[in-house]
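The complex appears here without one of its protein chains, the remainder shown in place.
Letters A, B and C mark the chains as written, and numbering starts fresh at 1 in each.
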Amino acid sequence: MATTRNLLRWILDSIADRGLSFRGNLSYAPIKKLCQDLVSEPGEASGTAIAREIADRYTALGNGDRLKFFESLLEPNWLADPEQVLRSATEYSSQPTAAHLSKLFRLAEPRRQELFRRINMGPRGTETIVNMRRDLLALLPENPALEPINADLIHLLSSWFNRGFLEMRRIDWRTPAIVLEKLIHYEAVHEIHGWPDLRRRLQDDRRCFAFFHPALPEEPLIFVQVALTRGLPTAIQPLLDITAEPADLASVDTAAFYSISNCLDGLRNISFGAFLLKQVIHELETEELKLKNFVTLSPIPGFRAWLAREHPGVAAANASGITPAQRSTLLHWCVRYLTATLPSGRAADPVTHFHLSNGASIERINWRADNSPKGIQRAFGLMVNYAYKPARIERNHEQYVKQGRFAMSDGVAAFLREPDAARKPA
Amino acid sequence: MATTRNLLRWILDSIADRGLSFRGNLSYAPIKKLCQDLVSEPGEASGTAIAREIADRYTALGNGDRLKFFESLLEPNWLADPEQVLRSATEYSSQPTAAHLSKLFRLAEPRRQELFRRINMGPRGTETIVNMRRDLLALLPENPALEPINADLIHLLSSWFNRGFLEMRRIDWRTPAIVLEKLIHYEAVHEIHGWPDLRRRLQDDRRCFAFFHPALPEEPLIFVQVALTRGLPTAIQPLLDITAEPADLASVDTAAFYSISNCLDGLRNISFGAFLLKQVIHELETEELKLKNFVTLSPIPGFRAWLAREHPGVAAANASGITPAQRSTLLHWCVRYLTATLPSGRAADPVTHFHLSNGASIERINWRADNSPKGIQRAFGLMVNYAYKPARIERNHEQYVKQGRFAMSDGVAAFLREPDAARKPA
Amino acid sequence: MATTRNLLRWILDSIADRGLSFRGNLSYAPIKKLCQDLVSEPGEASGTAIAREIADRYTALGNGDRLKFFESLLEPNWLADPEQVLRSATEYSSQPTAAHLSKLFRLAEPRRQELFRRINMGPRGTETIVNMRRDLLALLPENPALEPINADLIHLLSSWFNRGFLEMRRIDWRTPAIVLEKLIHYEAVHEIHGWPDLRRRLQDDRRCFAFFHPALPEEPLIFVQVALTRGLPTAIQPLLDITAEPADLASVDTAAFYSISNCLDGLRNISFGAFLLKQVIHELETEELKLKNFVTLSPIPGFRAWLAREHPGVAAANASGITPAQRSTLLHWCVRYLTATLPSGRAADPVTHFHLSNGASIERINWRADNSPKGIQRAFGLMVNYAYKPARIERNHEQYVKQGRFAMSDGVAAFLREPDAARKPA
Partner (left out) sequence: MATTRNLLRWILDSIADRGLSFRGNLSYAPIKKLCQDLVSEPGEASGTAIAREIADRYTALGNGDRLKFFESLLEPNWLADPEQVLRSATEYSSQPTAAHLSKLFRLAEPRRQELFRRINMGPRGTETIVNMRRDLLALLPENPALEPINADLIHLLSSWFNRGFLEMRRIDWRTPAIVLEKLIHYEAVHEIHGWPDLRRRLQDDRRCFAFFHPALPEEPLIFVQVALTRGLPTAIQPLLDITAEPADLASVDTAAFYSISNCLDGLRNISFGAFLLKQVIHELETEELKLKNFVTLSPIPGFRAWLAREHPGVAAANASGITPAQRSTLLHWCVRYLTATLPSGRAADPVTHFHLSNGASIERINWRADNSPKGIQRAFGLMVNYAYKPARIERNHEQYVKQGRFAMSDGVAAFLREPDAARKPA
């Protein structure tokens, strides 16, 4: 497959080369001009060649020139005719038919979208578009005026990376090294320290799955790492211990999702995580294992900062290290943090929101679960198991999304109700 | 690849099944209601299950119910808010910025598009969408009010079947039978009479290439059949002769494209033909053959009807059979037909338009080239070789598209100038 | 895989071509001389080129020349040194050590074996060796002196086609046409009448599996056709009916092996059948079907001839057509035939011997099971279900092989005991 695709790329390149030989002047035209040419071509004869030239030029741009390039895409010639649009909107407003809306929608499409679609036709087109968005996102905070371009790219990429086009693949030690090295690069939650570390994470008691898109066959888009364990894992360090003996598959009963990482910056906010987790659970159920629990072992990124902000007294009391006596107090506050909501009703903690909206429940808070400096610094070393119970996923999801109810185990709920513990540190 | 994908389908099916078990009531909800649910779901928890149910339900609909289904998609709840849209258009009209257009574009998108995108996420989603368009196209002539739905589907399918996502594959006797039988089914130009006929068309002196989309891995989208010959082919029957000896590859100098067929009705007007021909030429150049000519052997579908309409005298004189003496007369009129234009300036003959806009030239008219009843009936048995000359493709294309100039060989041009021949039959 | 292998072939060809260019004289040397050169070469520098030349030459030989070629391989230079051999055998006889035997074995190996091993190193080597044996088997009946060459080829091919090197693949409608057409060609039991017939035999309620060897990746060596049915099949025609509706997989409980065919004549008597059946049973058990029975529907090739020879009266009485009244009589004689033994103790009927030695039992005799002229002519239309019951395979096999006991169902055994029926026709 990879070979066929590589061949295809090479052919596309060569076709584009041929195209270029017909239009030697391509090389001297500014990229702005090439973009105009690409969308104004009535046919496709030299479109691939121009698309390729744009991709090459774009790749060679420095940061400053990229900003200029994006700014040029805000110019009127990339927009729609305001009069036509207004006329069509008025028409729709007076007669709100499907036909009138259809016409308006066509007229109101920024011409940039056609530009991006045509760039995608050239060699490495999809890669170029994804890279453009990556660069754009880096420029956005300083250049909020570029947001409309981001909107166009989100529109296109959401459509192109529709879940129906993604392929889930298992990653293991039989996977090509060119893909494996990307896991090392992209792992965002618990850094992979080189090949021996990666190898341990792909041994018999581990699973790793990723989504791929056919146009980027060697680029994992998102991947999840799973440890098969006996009982729910209560701490992360044993899972990351490169020298740990693989668990005996005959005795494992739990699949613990201990890391999920998005890979491509250019696809930020085009989310696949919920799909991936559910498909992985399904995949694991087809294996001949006796799995009873599907849980995460998740960080609580904002707990300590929240506590310091909202309850500085509690935070201060725990600052210099947590004694066992403080354990239940801290757990109480942790559950309060996890169940804190934004004005919109969604969980304040983004990890909690992600899992609850996928139908998980807050199953257990683990004490001394992440003893790394980062773990201590973020959440006093606490971590959460979110549980995915197939029979409850749908109900949990509905209740969270529609009524704002947080699913949790009795054990977790108990901490919430513990008034003494709550009062003490105050 | 196919296996992985099949597995994926199966997993998606099973996930959807699981979803269904949570919502047994799905089965009783009308498809209209399911579509509403699908787009109103804030998360994706049960989205796949609903998408699958819609696909199954849709497939089971009879023709009358399909019409009702499509009509329901014209209802106001699938449109946009007219007031919001008008307000936004007014805003853009007074301040035509990228940001204002971006907002308007978002508001003006028919909600049907989100519906189709979500259906695509389910198992067999892409197949369902393509089938919906196939059915819609069949209903359109009688129900022109459905056109806005067609516009939405064209918008999405053009984006999803962007050339950058297509894969060209060679088709030969090593191709799976499930794909080969589709060639037999879809061949539109010169019917394939069963497996022995197909086998001859895939022998050593033939080439066949097709485009595929990753989401429909066993469905060729378009395919072209090529005969390798010594000299330009002058007639179609020898190429279709199932008992003909394969040509000696050491002596061939010509690649003759003698049939190009689109496969899926649901992708009508979403054209890949120009890309395919160019990539095939490139592919053939990489083989160790000594090819000098890349030509077609093409029908002239509208010639006789045009002649009967425009020059009834000439047509009548040739009605009862063409004698060699009439040859040059007829060739003159044929070239006049081929160079006839529509008011827009494009060639009146659709085949001519396709090849000229791809950069080909009219190379030769062949006398007694298609002796089948259909060939006689359509064009007195004449056929055309259009030639693709790599060094001229770009120029021919530009001149045709921008100046309306028809590229042709001197031999063809000579027929155009032949006044005597033209006068005689009058 | 196929692609890699094709590439490999092409490379080997090209290497051999290069070799040939160094030794243009190869083309004029007689094949006998080339064979001598091939084994006398101390190194491998030009070995591949010579091997290829021998393969090409051999392929081009007519029948008469093939006989001469094989006869040349009987000449003394392809044998061993009689004196050395005798000396070594005497040594072993007086001191029967492993070392002495090892030396004798080395000296006694016909040099032809090295020739065949070296031919195998060239492009299409394995194919050539297999073809040589095919041709040799055709010549053997008239030329029994060639038997030692056959012994060498059996020695080598049994080793090379060791079951550990074979790969079982499922054959279905996704299989490349180049393999499928071989099924049509090789089906030996129930002729496949073209592609529509084949297609029916590969539908959802059928299974087909074959063994392949890596050096012949497009050549099935043996294949078995399986029908999934509800209850044991009692007649063959319904299974061969091209228009029959596929069975509902939810209700099938039986896998019926209704045809098993060897493909390559050159591998005759190098048997894979027993391995294939057992692996297929295992494979079917992994599918999510509720299969309770694994049976064959087998012909009884020699019954009628045996009856005519051994019991001409019974045969004559049934010659003109069998009435229902004669049913039990005939079944009695049929079971007697099936349980008849050769002096060696093995079943006289080769099909019975094959299945009993694989551990099957005679489960049922089916009346009017094969109404084809051939079926009537061979066995009055009777067919047998042999049953493979996993829990009994081992015991059945042991009892048949060691004690000559025939496993059979009570129903079948009853016919054997029926003395009245047996007497009547006499």
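We take it that a residue touches a chain if its C-beta (ideal position, glycine included) is under 8 Å from a C-beta of that chain, and two chains touch if they have at least 3 such contacts.
Fair warning: this is a prediction, and the values are worked out from it, not measured in the lab.
Chemist: Let's see if you follow the contact definition: name the visible chains touching the chain that is missing.
Modeler: A, C
Chemist: Which of C:164, C:343 or C:373 touches the chain that is not shown?
Modeler: Considering all chains, including the one not shown, the answer is C:164.
Chemist: May I ask which residue of C:32, C:66, C:117 or C:199 touches the chain that does not appear here?
Modeler: Checking each option in C:32, C:66, C:117 or C:199, the one touching the absent chain turns out to be C:117.
Chemist: Of the residues C:32, C:134, C:199 or C:397, which one touches the chain left out of the display?
Modeler: C:397
Chemist: For the chain that's not shown, point to the residue among C:93, C:251, C:269 or C:371 touching it.
Modeler: In the full complex, the listed residue that touches the missing chain is C:93.
Chemist: Of the residues listed, C:145, C:249 or C:316, which one is in contact with the missing chain?
Modeler: Looking across C:145, C:249 or C:316, the contact with the absent chain belongs to C:145.
Chemist: Please output the residues of subunit C touching the missing chain, sorted low to high.
Modeler: The list for subunit C reads 1, 4-5, 8, 11-12, 14-15, 18-19, 22-23, 42-46, 48, 73-74, 76, 78-80, 82-83, 85-86, 88-90, 92-93, 96-99, 101-102, 104-106, 108-110, 117, 120-122, 125-126, 145, 147-149, 151-152, 156, 158-160, 162-165, 167-169, 214-215, 274-275, 278-279, 282-283, 286, 357-359, 390-391, 393-395, 397-398, 401.
Chemist: In the full complex, which residues of subunit A touch the absent chain?
Modeler: 2, 173-178, 180-181, 194-195, 199, 218
Going forward, only the chains that are shown with their structure count from here on.
Chemist: In contact with subunit A and with subunit B at once: which chains are those? Just list them.
Modeler: A chain counts here if it touches both subunit A and subunit B, and no chain qualifies.
Chemist: Considering only C-beta pairs in contact, identify the chain pair with the most of them.
Modeler: A-B
Chemist: Round to the nearest whole Å and give the separation of the Cα centres of subunit A and subunit B.
Modeler: Roughly 36 Å separates the two chain centres.
Chemist: Just the number, please: Cα centre separation of subunit A and subunit C in whole Å.
Modeler: Whole-Å distance between the two chain centres: 56.
Chemist: Which residues does subunit C have that touch at least 2 chains other than itself?
Modeler: none
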